[in-house]
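Omission of a single protein chain aside, the complex is shown with its protein chains in their original locations.
Order as written gives the chain letters A and B; numbering starts at 1 within each chain.
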Amino acid sequence: MSGISLALSNALSGLMATTGQTVVTSRNITRANDENYTREISTTSTSASGGASLDPTQRAADKKLLDALLQSTSMSSGQSTLLDSITAISNTVGDVQDDGSVAWSIDQFQQKLQAVEADPGNSTLASQAIAGAKTLASALNSASQVTQAVRSDADAGMAKSVATINDLLAQFQKLDNSIAGNSLDPDSRAAAMDSRDAVLKKLSAEIGIQTVTRSDNSTAIYTDGGVTLFDKSPRLLTFSASTTLTPGMSGAPVYADGVQITGSSSPMPSKTGNLVAYAQVRDQIAPTYQNQLDEIARALVTSFSEKDQSASPSQPDATGLFSYSGSPAVPGAALVPGLASQIKVNSAFDPASGGNANLLRDGGANGAAYKYNTLNVAGFQGRLQSLAQAMGQTQSFSASTQLPASNTILGLATASAGWVEATRSDADSKATNADATQTRTKAALMSATGVNLDTEMATMLNLEKSYQASAKVLTTINQMLGDLFQVIR
Amino acid sequence: MSLYGVMRTSASGMAAQASRISTVAENVANSNTTGYKSVRTDFSSLMVDTSSGGYNSGSVEVDTQRFVSNQGTLTGTGSDTDLGIQGQGFFVVQGPGGETVMTRDGSFAPNATGQLVNSSGYVLMGYPLSSGQPSIVVNGFSGMTPVTVNSSTLSAVPSTTGTFQTNLPSDATAVAAGNLPSTNSASATYTAKSSLVTIGNLGQEVTLDLYSTKTGPNTWEVTAYDKAGASSTGGFPYASGPLSTQTLTFDPNNGQLVSGSTLGVTVPGGQALTLDLTGTSQLATNYSVTSGKVDGNKASVATSTEIDKDGTVYASYDNGSRQAIFRIPLATVTSPDHLQALSGNVFATTSQSGDAHVGFPQEAGFGSVNSGVLEQSTADIASEFTDMIDAQRGYTANSKVFQTGADLMDVLVNLKR
Partner (left out) sequence: MVINGISTLATTLLAQDSMSSTQKKLNDAVTEQSTLRHADVGLTLGGNVSRNLNWRLTLSQTTNFSEANAQALARADALQTSLDATKTTASDFLTSLAGARNAVNGQALTKQSSGLAIDAVATSVNVTYDGQYLLGGQNTDVAPLNSYQGGTAQTSFDTAFQSFFGFSKTDPAAVNITAAQMNLFLQGPYENLFQSSSWSANFSNATSNNLQSRIDNNQQVDLSANANETPIKDLMRGMVAVQETGSGQLNSAAFQAVIDYSMGKISGAIQGLGATQARVGEAQQTVTQTNAKLSSMKTIVEDEIQRTEGVDPAEVATRVNNLTSQLEANYTVTGKLAKLSLLNYI
């Protein structure tokens, strides 16, 4: 075929191709500010008859950069969740100069105890020491309470994260099936692929993932530990949230595809993401801090316990100034979970509850057999001296505190504060780094797949010119045919 | 005598030019008909015996020729079922009366029963692929059925083949023989686990749990279980023993698979499935699935149709799978230009054209089938118009000759008063 009809048809194909490209360009411009939008590229090629034909629209997708973004997103969101939780715990430590922390309370109490020791007969000082002991007990109680609240929040966070993941996987299934099924027109297909990438980005914030894309564009999702999350159908996560979490009680692990993915006994543990960060807070960080608090409390209860003072002692040791739920029995050498939340000042010592502050000097809160000040003198120092000595003595602590096993009570408290801040500082620098990496990767991905308005505007100008040119050809052909008709008359 | 001869000759010239105008009229009328092939009038001279001293004028003979083999311009339409042939060949279509003819008009659209019907009411014929690749009769149309893309039918295909390619971490610790997943004991431990969805006979999803376990240096064991039989905690022991176990050995020098490249599993409620493990490696990095794919289709509704350049018609299902359901053949003849054009853009074979022979698109001698385009008419208005002007002039010239002959006849008749 040749002649004017071909010219007409080719000019028309030029117009149509230009229109098609303009549609793509206008879509690019419209969604320039959508960070999940992947730029579309529309090209033309020469058809068999010499006209222009529109090629299928390409997405400027970059799987490697997307994978890098997914990875850095998991890292970044996990670290920032971890940092938030640790910051909540570190509020119990506060600034080193704030006297609200457990270490400061111990120090203040010790000083008050020394004041009583210097002047044992002064019951005002004794009352002040009891007040100091109450402050200390409540500092331990509130630190323990905060720690448990952080644990409960982390458990709730895990439940929420699991729900989000399951929800996202269900969304992913719909999108993935429609993309693989070819049931969509090219435009909706590109939009579906954008949405699918957006779901992956959201998913990666919750849990570290890796994806494998097959030839039919369907995608399988695996956790960064290798457990199948999605392959044709989602493998939903299962998790039973704990209604209450008491110290020493461990929360339930998360299962995916029948494999435990959180906790130390997991064969294929997940490594990054919110879910993992919550699990780490719930199962490692908060319990360790709780252990430290419990050991401080146990050392206090033990140090202030009373011994039978009779010539031939027959009574067992009994708790003194500090009591707990197991009083009057004195805790053994092992960690007592939750002691820090139970420790309180024995009301027998507390003038505010009708007790006698001088029991601190005299002993005998558990009966006459336990009385140290047998002479009943106001300046009795023996008991106070041994208490002061016990406070300054190194004791053995459980290895589960992750701190040196042998320390003084105050030493353990300051080491614990140091541990919390070291953990926070570490989490902060990791979170900052991960965040920077994520921003960089995101910028790189957006540079590769995003829209540059200037480029699109330039393309638009180009298209406008070629549309004009094709239209001009049409006008010319029209003119020529007109001339022909003129000839016929 | 010769004056009559002049008048007869010019009359035949006028008749020939009139015939030429007729072909121009048909061409112009069909200048927008899909798959229309333009027709042309050719002339040939007809001589009579001449005696000496006088010339007996001959006349002109008319011959029309249709250029069926001319390729029309393919123009995009956007409809997937609009087809255009680039190159040789015709679609085989069936008319309302059951006659099988050929056409280049690919403006097909599914009718109520899912058959692809073109604008002239002809139904596209093809070979169903439900029982494998068709065997075609080269010189006939037998075995063809109307191509049906009915979207309401449900289809299910059980899984038979698949690939499962992983990297197994070489630094994993080996599991003792008594605790291997293949023992199905409650204390079984494993190195890594994945699951694959396979399709059973009735299109039901059957999930297989695949355990990869290191048994010793460079030896691994892959064990498949039916996930439905997993214990309440999602793991061991399963209600029944392993479906299959395969031992894999790796080359200690490069971590590549040496033996154990397939895992045969009979899918519960399904067919025997052969999983290709080729490409599995044992390197010192994390467990990861590099490829995991199983064929088969769940029972689902076809949502769209796709036609490939080689004529294969695919149905896409809402679960993401794609299945070839028909193959569209092309027919051609030795001399396409001698085909007889019938109404409705169709052609029938004639003795001159030779018999139709059938093949598939993209085979030698056949063009390709393009989806979403239509072949435009080969009639070109401009050339038709020039032809028309030419014919008009020719007709006028002949009429002038006739008039001159008639005038001379008048003079002759008026000689006798």
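Methods note: a residue touches a chain if its C-beta (ideal position, glycine included) is under 8 Å from a C-beta of that chain, and two chains touch if they have at least 3 such contacts.
Just so we're clear, the structure is a prediction, and the values are computed from it rather than from any experiment.
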| item | value |
| --- | --- |
| Partners of the unshown chain among those that are drawn | A |
| Option touching the unshown chain, where A:26, A:111 or A:213 are the choices | A:111 |
| Identified contact with the non-displayed chain, of A:26, A:310, A:425 or A:475 | A:425 |
| Residue among A:4, A:32 or A:473 touching the omitted chain | A:32 |
| On chain A, residues whose C-beta touches the chain left out of the figure | 32-35, 39, 60, 90, 93-97, 101, 103-104, 107-108, 110-111, 114-115, 117-122, 375, 377-381, 385, 388, 392, 410-411, 414-422, 424-426, 428, 439, 442-443, 446-447, 449-455, 457-458, 461 |
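Just so it is clear, only the chains that are shown with their structure count from here on.
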| item | value |
| --- | --- |
| Rounded Å distance, chain A centre to chain B centre (Cα mean) | 54 |
| Parts of chain A lying in touch with chain B, wherever the complex brings them together | 1-6, 9-10, 12-13, 16, 47-49, 51, 53-54, 176-183, 210, 212, 214, 216, 218, 220, 222, 224-228, 231-233, 235, 238, 255, 257-259, 267-268, 480-481, 484-485, 487-488 |
| Chain A contact footprint on chain B (complex, rising order) | 31, 70-76, 86, 189-197, 205, 207, 209, 227, 230, 233-235, 286-293, 303-304, 306, 314, 316-322, 376, 378-383, 385-386, 388-389, 392 |
